[in-house]
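The complex appears here without one of its protein chains, the remainder shown in place.
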Amino acid sequence: MTTNATAAEMPAVAPLDAGRRDRASAMRWAVVLAIVLLLLPLAEHVPVIGVIASPFQRVVLTYGLAYGIAVLGFNLLLRYTGLLSFGHAAFFGGAAYASGLLIKYLHVTSMEIFLLAGVATGCLLAALFGFVCVRFTRFFFATLTLALSQVVWALALKYFYITNGTDGLRIPTPTLLGHFVASADVARFLSTTYYYYVVVIFFASVAVLWVIVHSPFGKALQAIRDNETRAQFVGIDVLRYRWNAFVISGAFTGLAGTLWGPLNEVVTPDALHWTFSGKIVFMAVLGGFKSFAGPVLGGVAYNYLETYVIKATVYWQALLGVILVLLVLFMPNGISGALESLGRRLRRTT
Amino acid sequence: MPLLTATGLRKYFGETHAVDDVAFRVEPKELVALIGSNGAGKTTLVNLLSGFVAPDEGTIAFEGANITKFSVHERIRAGVARSFQIVNLFDQLTALDNVRLTIFSRDGKTRAVLRLAESDGEARNEALGILREFGLEEKQATPAMDLAQGERKLLDVAVAYALRPKLILLDEPTSGVGTREKGTIMDIISRVVRELGLAAVIVEHDMDVVFTYSDRIVVMHQGKVLAEGTPEQIRAHERVATILLGHA
Partner (left out) sequence: MRIINMAHGSLYAFGAFVGAWLLGLAAGSSGMQPPYLIVLLPVAAVAVGLVGAVIEPLLRPLYARAEEYQLLMTFGLLLIFEDGMRFLWGPTPLTASTFWSAFGSIDILGSTYPVYNIVVIGLGLLSAVLLWTLVYRTKFGVILRATSQNRRMAEALGINVSRLYLQAFALGCLLAGLGGAIVVPIQGAVLGMGIDALVLSFVVVVIGGMGSLEGALIGAIIVGVVRTIAVQYFAELELAVLYLIGATVLILRPTGLLGKA
């Protein structure tokens, strides 16, 4: 096959540029977002913008960021390894329960210890689940994760003398960095100091996950997703890599659960129930699981949905179900997909 | 001494003797064509050699070592790689990534979690070089699923080749492509194989391809080896002619 020498040179440059271009644009978005989030509390008393920047809104946003981390972790399995889990509530709720138990039995108040325990819980549960589940894909994987997380839920209910059963465990505001303690005005603490804490951890998590996804390991996961057989024939230990992905996924979802605990001030078995796992799935679909940032959009968007719309009706499950069905049929790439095609259309007309 | 020796290989699927007492060998740097009618057992033999399925009986030795019980993974480490009849690629990854990922895996770099894949210049350059050899450099940024069929077949071989094997097993590398492309694909494959002194086993149906490119031909029929020899010998072989080539 004869190729024109100059033609062969050109393409070698362009894709490298495209990769750099994408990274640059992602960085730009991230920086803009970081600046907005960091300055938000300062805008509190500004006339019009102040509404979005109010303490209440900041707390709502913090919830959304925590969910965002959880869904990013979840999406490592879905988008990048091709595994749809219906059991992530176990990691999220499990981590929150770790905090609750540390408070109940050891009177721990340090957020850093909670974070450590939460991530460890997520990792441990994911390691156990993963050991069984990664041999399977699709339907079996999905139902197995659901079943195993229901076991955790059942245990939380059964051992009510440890977990307080349906009443749940209290999670009062912790001490941040050994120094920042909430005064009597808990709301102010949560909406300012805790808010900054979460924002920083959020960006750190996003950065780490971004690197993981674009690392050789991340490529190996995608190869497994695309073609399990070929991955094997290229020398990749499919089961081991899936398991690794599972553990990392559990770690991040556990991290999110720990961050969520003090916001919610209590953790109940609801956070372990399959319906909660379903919410995580929903968030991913809503935000668009085919993109890296989609899960974050989904987490934040869902949180607003839940705060304003869903609490208005008892039949919120059905509402979620309807939206999910509609999303799958008409907007399978979620919000991020819709934004992307909008962006493409705009670029074409200009 | 032969690079690969297989003796007494048998594989049953229920009642069917897919591979029935087959002895097979490949010399270093040799290009062996494996031919036979459908159901003769060619793909099963490749599956046995590559470790996709385990034999019911028989042994396989590679470079003197007994690899019969080796897993797919271990065989790749030992130097045996394969491509697939029905193209098996990482469809959502680009052509470049397909090859680069293979290189990562080969070099044990897939454990790297906190480093960007892009930052590995060595791997990137090697991947580009391989794509160039297979004529796919222009398509490096194209997702595998968007490539033309002929390009996909070439990429499938390129991925196996990227493992730097000593023996490469190619299962119908030109199937499903037009006549003109077949020649192109085989030119590239034989050039690449000869240049690096690889040994290759090629399962093929196209007799022109087989007689033009192979050093030795092995004919299978109903799970057994019917005949083997140089292209001239096989062309002159009576039974082969009747069974396969349709003329006396």
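Points to keep in mind about this one:
All chains are identified by letter, namely A and B, in their written order; residue positions are counted from 1 within each chain.
The rule is short, and it goes like this: contacts are C-beta pairs under 8 Å (C-beta built on N, C-alpha and C of every residue); 3 or more make two chains touch, one makes a residue touch a chain.
All figures in this text were calculated on a predicted structure; none of them were measured in a lab.
Shown chains touched by the hidden chain across the complete assembly: A.
Contact with the undisplayed chain is limited, among A:105, A:139 or A:161, to A:139. Residue-wise, the contact with the chain that is not shown comes from A:322, picked out of A:35, A:51, A:181 or A:322. Within the whole complex, the absent chain has one touching residue among A:38, A:52 or A:84, and that is A:84.
Although one chain is not displayed, its contacts with chain A can still be listed: residues 78, 84, 86, 132, 135-136, 138-140, 142-144, 146-148, 150-151, 154-155, 158, 274, 278, 281, 285, 314-318, 320-325, 328-329, 332.
Definition applied: only the chains that are shown with their structure count from here on.
For the pair chain A and chain B, the distance between C-alpha centroids works out to 42 Å. Across the interface of their complex, chain B is touched by residues 1, 3, 7-8, 11-12, 14-15, 18-19, 208, 211-212, 214-220, 222-223, 225-227, 229-237, 241, 248 of chain A. Residues 50, 72-73, 76-77, 81-82, 84, 88-94, 96-97, 100-102, 104-106, 109-118, 120, 128, 132, 135, 137-138, 140-141, 159-160, 163, 184, 187-188 of chain B touch chain A in their complex.
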